[in-house]
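The complex appears here without one of its protein chains, the remainder shown in place.
Labels for the chains are A and B, by order of writing; each one numbers its residues from 1.
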Amino acid sequence: MASLADKTAVAAVPGLRALPFTLALIAIAAAIFALGRWYNNSYAFFMGYVVVQYIVLGTAWNILGGYTGYVNFGVTAFFALGAYSTVVLHKLIPAMPLPVMILIGGTLAGLVGLGTGYLTLRLRGVFFSIATLALAVVVQTLIINWDFVGGARGAYVLRPRVAPLIGGDYVQYLFLLMLGMCVIVLATARAIERSALGYGFAAIRDDEAAAEASGVPTLRLKLIATTLSGGFMGMAGAPLPFYVTYLDPASGFSLNYAVNAIAMPLIGGTGSWLGPVIGAVLVGGLQEYLRVTISSAVNVLVAGVLMVAFVILAPQGIIGLFQKRKR
Amino acid sequence: MDGFSADLLINAIVSGLLLGGFYAAVSVGIAISFGLLDIVNIAHPAFILLGSYAAFIGNTVFGIDPILAAVIALPFFYLLGMAAYQVYYVAFERRDDQSLRGLSFFFGLLFITEVALVLTFGVDYRTVQANYIGPSISLGLFDLPLRLLVPFLVAMAMVMAFQLFLSRTFIGRAVQAVAQDQGALRLMAADPVKIKRIAFGLSIATAALAGACLIIIQPVEPSIGREYIGRVFAIVVLGGLGSFPGMVIAAMTLGIAESLTATFFGPSWAPAVAFGILLITLAVRPSGILGR
Partner (left out) sequence: MTALLQVSGLSKRFGGFVALDGIDLEVQPGERLGLIGPNGSGKSTLVNCICGTLHNETGSVRFADEALDGLTAHQRTRRGLARSFQLPRPFASLSLAENVRIPILYSVNARAGGHLHGAAIDERCLELLGLFGLAGKARQMPRDLTQIEMRKLELARAMAAGPKLLISDEAMAGLSHAEVDEIIALLIRLNEQGVTVIMIEHIMRAVMEFSQRLAVLVAGKKIADGPPKDIVRDPEVVKAYLGE
């Protein structure tokens, strides 16, 4: 008999417990990477990095947004914190390996998430959202005025020629690290979904006062969500300086990251770990296609337009559309 | 960084006051949509930018005074606001599914408007020409730049007109009522949805004038809307939701704070002031100075 805990909602692979699921993810990631190495096309790695980065960003956002119901508009603050912490660390300790910088960047962003949450999560959800907008601008202003990281002029980061450990183009190494983060984030998201924590998040999202009355420690759970979400976003941003080699506030804090991080889960479906994946692949792919066929200005518009359309017409996302068909 | 001088200080404060008046004009719309209607329209700055560019077109293509151009554009903005509310109402308010999706809707509008403006007008700064941009009135101790004074006067007129509208006209009082008790409003045979639609339309109409004021005060380009999100919400929250006088005081306070920061620490720090104030207010006294 199927347990009552099976979320009748979504999960495309319902029966798998956490460990088999994670192993499956690792296997898929390894296969993708091996395929890329065999095909050996630099462009594919650059593209792949972007899509996987958005899976991580979107999933991170969704833990707080889709699961818990608190909308974070300040994605750029956490993402850029990760990127700029790499710039600082690289300047101070050039020999520091990138994975370590990713962990530090993620921790820093997570702490900022904790702090912001502590200041604002006792208020209504909309105030939290407005505060996240504020946070993004504050962090951006701080960075612009900080000469050590290049201020408004930006900073150059030299990308090593050869990838450590695996050899080959450095971009392949970046892609591999991003894949690794993707596995971690997706496994975490799915584990949350099926756990008591996930139920707590859902209760907060559906009716916070009723959740409190049922014994859910809402503030504590919200802080966990904000910290996890912010931390993962920081991790996603940490390799960026090596990817772009020139990082300036205008592009590091680009609104595109925020819009994509929100649009992709909304379009894919916010109720499940699979939604951000679908959203990232479809929207990311569409954006790239439009960029090469029409122009790079129009592709940016796509995420915004699709997001508004889906939010109005298909609030449950693509996954929701499939579910409706099933019934 | 300049040394401390009384001259500089007084001028900074005066500019700050004038700027604050303008900020009040920018915030009137949010005071209505968020303060009274409880709609978090974070796309409001985008509408203000639309107003700026409308004034720009009127000024460069037709040679009209920017404020006049905005007045001409008012009815269109009003209709635009009503249309936006209608979509918002049908898609979200009626389904009672507001927070996540409603916010994302406005965020999407903000983004789409910004990109559309970039595609149409490019990322260059745009300005307008008028014979009050440039000269200042010198009053001994300090100067009154006309390019700040004129928008200040227009803004104050608009805020006062709104205050009168809300307290003296039937629709205005109905708008205040809808903020407090929709049930009672229905009993008065007034349709809350229609009232809200009118109110939201008016809030967007204010954006037209505010936009004209903006482009008189400073050159505009599409991404400066984002700075204003923090400013308007900082003002409305600091002033207290639903309080117009509070909003004006908060706007002045912010204007002075920013002006002082820009004068003594440099203009690149100014955007952080508003957001810093917002974060502090939310953390310490979320009901604001004069809030309900």
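What we mean here is this: a residue touches a chain if its C-beta (ideal position, glycine included) is under 8 Å from a C-beta of that chain, and two chains touch if they have at least 3 such contacts.
Worth saying up front: this structure is predicted, and the values here are computed from it rather than measured.
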| item | value |
| --- | --- |
| Among shown chains, those touching the left-out chain | A |
| Touching residue (missing chain; options A:A29, A:I63 or A:A203) | A:A203 |
| Hidden-chain contact residue, picked from the options A:A29, A:A211 or A:L247 | A:A211 |
| Chain A, residues in touch with the chain not shown (by the definition above) | 3-5, 8-9, 196, 199-200, 202-203, 205-207, 209-219, 271 |
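Keep in mind that, in the parts below, only the chains that are shown with their structure count from here on.
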| item | value |
| --- | --- |
| Geometric centre distance via CA averages, chain B-chain A, whole Å | 32 |
| Contact set on chain B toward chain A in their complex | 40, 42, 87, 91, 97, 99-101, 103-105, 107-109, 111-112, 114-116, 118-119, 223, 226-227, 229-230, 233-234, 237, 266, 268-269, 271-272, 274-276, 278-279, 282-283, 286 |
| Complex contacts: residues of chain A adjacent to chain B | 65-66, 69, 71, 73, 119-120, 123, 125-127, 129-131, 133-135, 137-138, 140-142, 144-145, 152, 255, 259, 262-263, 266, 270, 297-298, 300-301, 303-305, 307-308, 311-312, 315 |
